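Shown here: the complex without one of its protein chains, the others still in place.
A, B and C label the chains in the order they appear, each numbered from 1.
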Amino acid sequence: MHDAHAEHAHAPHLRHHFETVEQQREASSFGMWLFLLTEIMFFGGLFTAYLIYRNWYYPAFVVGSHQLSIFLGTFNTAVLICSSFTMAMGVHASELRKRKELVGWLVATLVLGSVFLGVKAIEYHEKWEKHHVPGLNFSVQEFTHPSDKYKEEPPLPMDMAQKTQVYFSLYFAMTGMHALHMIIGVSILLVLIAKAWAGHYTTGHMTTIENFGLYWHFVDIVWIFLFPLLYLISRHQ
Amino acid sequence: MHFISPVLWQFLVNWLTHFALFPPEASGIAPYTDALYFFLVLISLVGLAIVALLIGLFSVLYRKERNPEATQIEGSTLLEATWTIIPLALFMVTFVWGALLYFRIYNPPTNAMNIYVVGKQWMWKAEHPGGQHEINALHVPINRPVQLTMISQDVFHSFSIPAFRVKREVIPGRYTTVWFTATQTGTYHIFCTQYCGTLHSQMIGEVVAMSPDEYERWTAGSTSGASLAQNGERLFASLGCGSCHSGTADSHGPSLAQVYGNKLQMANGSFVTVDDAFLRDTILNPTMHQVAGYAPIMPTYQGQISEEGLIDLVEYIKNLNSNYRVQQTLNTSQVQTTAPAAAGTGVVKQ
Amino acid sequence: MSEHKVNEVLDTEPTHHSEHIVSPKVYGVIFAALLVGTAITVAASYANFGIFNPIVALGIACTKAVLVILFFMHVKYSSRLTKLTVAAGFFTFIVLITMSMTDYISRAWGLW
Partner (left out) sequence: MSTATIVKLPPQETASLPKRSYLNNEYGLKSWLLTGDHKRIAILYLISITFFFFIGGAMAGLIRLELLTPQSDLMAMDTYNKVFTMHGIIMVFLFLVPSVPATIGNFLIPIMVGAKDLAFPKINLLSWYLYIFAGCFTLAALILGGVDTGWTFTTPLSTHYLNTHVITAGLGIFIAGFSSIFTGLNFIVTIHRMRAPGMTWFRLPLFCWSNYAASILMVLGTPVLAITLVLVVLERAIGIGVFDPAKGGDPLLFQHLFWFYSHPAVYIMILPGMGVISEVISTFSRKRVFGYTAVAFSSVAIAVFGFFVWAHHMFIMGVSNYSALVFSLLTMLVAVPSAIKIFNWAATLYKGSITFETPMLYAFGFMGLFTIGGLTGVFLGSLGMDIHLTETYFIVAHFHFVMVGGMLMAFLSGIHFWWPKMTGRMYPEGLSKLAALTTFIGFNLTFFPQFIVGYLGMPRRYASYPPEFQVMNVLSTAGATVLGVGYLLPMLYLTWSLKYGKIAGSNPWQATGLEWQIQSPPLTENFVETPIVDHEAYDYEWLAHQTEHEVQTVG
């Protein structure tokens, strides 16, 4: 199996309990994947709830979805995809052991991630202004008696209008959990950039960068699903 | 015997009086449940006996003194297959048997008499169609199927009558049903078995199974004057339901006469059978159950009618055979506009 | 399954071929495909396909997710163990959804 006693050289990043660098790399990569597995199931609960309520309260979901800005949503999707690309390039730079390039790509990822969070904050603020935050600041006024601004929406009957709370609860739970993951990611990035600048990841030991990349891409994938599910319900109506 | 110890004596007396290893079989379903139970106890005993016997036997035969050297045995596919297939077969029998029983318990016969039960922290409120209200008690006749239509006003409760071997969760926002035929007169426990807060263990009551004659007497003696349907009629009028559901050709809402039990076509093309749950839900979420051919103009009554009021309405609509009285009421209430105020018993006080 | 085979399947291949460095060109192509996918999914939501709208939207989302997983996350170049891990995650996710749905779909069947 690991016929690598010969390789038992003391590589600087080899922790004492691993036999070889390769074993260490494989272990941490596999560990990261298992962690992402738990993340899938973490969001899985939310997606299940979403699926059930969308089937039950479809008209409320349509109207709720139409309250979101499709421009900001699309823009944010593009921003996240860009950040995924820059992250992938960062990993690439790390593989090629190019320190400055790596730092550059990581900074780009950081900037894009922050832009995403900024836009998200704008969207949340707008929801607050429109009284669409369930529990804290919620009113169905907009849906039962649409103001001039949203005239194109047909008014919802009262019973269905109340169900928009379920939609917005899920909207905030899902995007909130996603945003929390982004905030954690951005915080880790700050540390990584500092360490990358000091040259930690361009000497052949790049597991940390790779694993962070996996995390970042995962967060991107979650958004790839959230975007059509939350923003794009029946836009043609 | 008092020289032993008064406490112990009392305990013994208590034991002998109340000694019970088995609940009374007081419903039509109980023997069926018990039969399955005995079958399961039997296979459990056999299974346990086999395991205990094997352990005991091998412990004696192959203890170190008798058998100092172990013989290594790898395993046996035949044996593995045996103890996979035999338990599996037994479990499948259990599954089929249990499923049949489940469908028997949760599938009420069509001729069952209906009693409504509202659970709330921490009491059971039973409402008979004749208008008899009971708290933490339920009077039923024997030898007649009784269906309970149950709903909770607040949290999950669970309605359980061990002597009848029936139990069903009582859920907020949705009707659940359970049915039984009492076979033995007597008084039995009603328990709330789903933990529901501080006084959970006080949410108990008694079901009184009576002979049909006695039941008739009880019904006559404890009526509150108005049947559920009559209460429902008043509520129907006071909420102004009749103005749309008048049954005339130009009315805004569908006619409700004899609608119960029918199949209705919905606006989205599907067909729905009208039952208690459907009636309740259409009052609260009318646009989610839009009947084909009508505009979605009915307002929701969510938060405006108590569960008891909803039960009155459901019972009223169930028994509505013609729209004659609806139209009558409509005409009179247009004349006397002050009349409905008195009838608001089912309306939530705001 | 023979002992040897199980071991080979699960372990002997490394999780990650350190030799394999994906070229930036591939990243570029995937990046472009993802952006195009986003554009298509927005456009598709404005068209009326009836009940197929959510299916189209989810189809595109799945495609995009698969692209990210295969190329950005290097699963295409990874060991069977990694692939199995990803598959296990989605499998359990699907179990959660479908088994819950057995309840929600069939609640209205028949009268109980």
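Quick note on the criterion: a residue touches a chain if its C-beta (ideal position, glycine included) is under 8 Å from a C-beta of that chain, and two chains touch if they have at least 3 such contacts.
Everything quoted here is computed from the prediction, not taken from an experiment.
Participant: Report, in label order, the displayed chains that the undisplayed chain touches.
Facilitator: Result: the unshown chain touches A, B, C.
Participant: Out of B:166, B:182 or B:256, which touches the unshown chain?
Facilitator: The one listed residue touching the chain not shown is B:166.
Participant: From the list B:114, B:132 or B:158, pick the residue that touches the absent chain.
Facilitator: Final answer for the missing-chain contact: B:158.
Participant: For subunit B, enumerate the residues touching the unshown chain of the complex.
Facilitator: So the residues of subunit B touching the missing chain come out as 11, 14-15, 18-23, 32-33, 36-37, 40, 43-44, 47-48, 51-52, 54-55, 58-59, 62-65, 67-76, 79-80, 83-84, 87-88, 91-92, 94-95, 97-106, 121, 154-156, 158, 160, 162-163, 165-169, 171-174, 176, 189, 191-202, 204.
Participant: In the complete complex, which positions of subunit A touch the hidden chain?
Facilitator: Subunit A touches the chain not shown through residues 1-3, 5, 15-19, 23, 26-28, 30-31, 34-35, 37-46, 48-49, 52-53, 56-57, 134-136, 162-163, 165-166, 168-170, 172-173, 177.
Participant: For the chain that got dropped from the picture, name the residues of subunit C it touches.
Facilitator: Contacting residues on subunit C, toward the hidden partner: 3-4, 6-7, 10-11, 81, 88-89, 92, 95-96, 99-100, 102-107, 109-110, 112.
Here is the rule we use: only the chains that are shown with their structure count from here on.
Participant: So what's the Cα centroid distance for subunit A and subunit B, whole Å?
Facilitator: Their C-alpha centroids are separated by 45 Å.
Participant: Can you list the residues on subunit A that touch subunit B in the complex?
Facilitator: Against subunit B, the touching part of subunit A is residues 56-57, 59, 157-160, 162.
Participant: Under the touch definition given earlier, write down the residues of subunit A that touch subunit C in their complex.
Facilitator: That would be residues 1, 22, 25-26, 29-30, 33-34, 36-37, 40-41, 44-45, 47-48, 51-52, 55, 70, 74, 77-78, 81-82, 84-85, 87-89, 92, 95-96, 210, 213-214, 217-218, 220-221, 224-225, 227-229, 232-236 of subunit A.
Participant: For subunit C, which residues count as touching subunit A in their complex?
Facilitator: Against subunit A, the touching part of subunit C is residues 7, 11-12, 14-16, 18, 21-22, 24, 27-28, 30-31, 34-35, 38, 41-42, 45-48, 53-54, 57-58, 60-61, 64-65, 68-69, 71-73, 81-82, 85-86, 88-90, 92-93, 96-97, 100-101, 104.
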